[in-house]
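Please find one structure pasted underneath; my questions will follow.
A single protein chain has been omitted from the complex, and every remaining protein chain is retained in its original position.
Our next item is chain A:
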Amino acid sequence: MTDTARPIIQIQNVSKRFGKVTAVDDVSLDILAGEFFVLLGPSGCGKTTLLRMIAGFELPSEGKILIDGQDMVGIPPNKRPVNMVFQSYAVFPHMSVADNVAYGLKIAGVKGGEAKDRVAEALELVKLGGFETRMPDQMSGGQRQRVALARSLVMRPKVLLLDEPLSALDAKLRAQMQFELSELQEKVGITFVTVTHDQDEALSMACRIAVINKGDVAQLATPSDLYEYPANRFVADFVGSVNIFEGKLTLDDPDKAAVDCPGLGKVYLNHGVTGPHGADVWIALRPEKIYLHVPGEGKAVKAAAQDAPDGYNFARGKIKGMSYLGDITLFEIELESGARIRVSRPNLSRHDQEDFTWDDKVSMHWRADSPVVLLG
């Protein structure tokens, strides 16, 4: 495990400009050996450019990239110890599956029995054993992707780069491939660096995620830290669904804090936030962390919510929108202030979805450790 702390890719103050457009703006980050690293961001945020610079298809305007301690300046893509799985898979249409997988070995001069064994091993790894003689046009999109994976893995790269690997697959297959990719990564022990705009994909596969916004790293953290402790409004909003309310920090002690939000009312926390007193801050509250009640349950709610030293987190509203999603129901509730808040509620029994309907008056509470105070 000592090996996992070793950075395999070091990106140091890298910027990339296309004419006047800055795609990547002074990014520095380390990717550790053996981890599943995800670059997550909206389209056009520079994450693909970053990946292509690691592969060598784009050159940094400034800064440098080190792979396994070696500066990559002046090293073309065909000489780098990384391999890439392309978004379109880029499987060679005129070659059979086996020839596709063997292509890199052929270029590298690996011949005969060894090449054959390695191709068979790689195909076995992606569960395509027996497909050797198939042509790519006789395969489904998912199978073609496995060919692309095997074609890269057979080279035994230090790092495998994947550009939006699951975007072209349908939902069911995507979920399955998420698991398979994680499993594969553990099995081969190669560092995976994946680019995606899909937060579910990132959360389910990654060891660590770098959220990229406008060419810069907005936050680098583990999936659960990213979700539970977002560093700013962009991350909170981009990863998962969230309610954000603007407010003023009125109390900030080591063990308690309070934020006065015009939209939501007073929000109590059971921990300090170490922000400047009276500062403008934002409260981020995830929909699933809000409990929904019929107004009559007031006393029980009060008791449940009394976990902050100075008060309890409570709000009233009226249901303005509902969407039943099977496992959960999403509610859009108009608060007394006129602001709206989203609440999700698990359907624990078959009749749970009948508890509430449009225009019902409801009350809500949440625990004092649920809201996240954001300073930016």
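Definition applied: a contact is a pair of C-beta atoms (placed from the backbone, for glycine too) under 8 Å apart; a residue touches a chain by one contact, two chains touch by 3 or more; residues count from 1.
Definition applied: contacts and distances are computed from a predicted model.
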{"item": "Options \"Cytochrome c-type biogenesis protein\", \"Methylhydantoinase\", \"Spermidine/putrescine ABC transporter permease PotC\" or \"Gluconate 2-dehydrogenase subunit 3 family protein\": UniProt name of the undisplayed chain", "value": "\"Spermidine/putrescine ABC transporter permease PotC\""}
{"item": "Option from A:55, A:226 or A:328 whose C-beta touches the chain left out", "value": "A:55"}
{"item": "Full-complex contact with the absent chain, from A:90, A:120 or A:220", "value": "A:90"}
{"item": "Interface with the undisplayed chain - residues on chain A", "value": "55, 57, 76-79, 82-84, 86-88, 90-94, 103-104, 107-108, 135, 137, 148, 151-152, 155"}
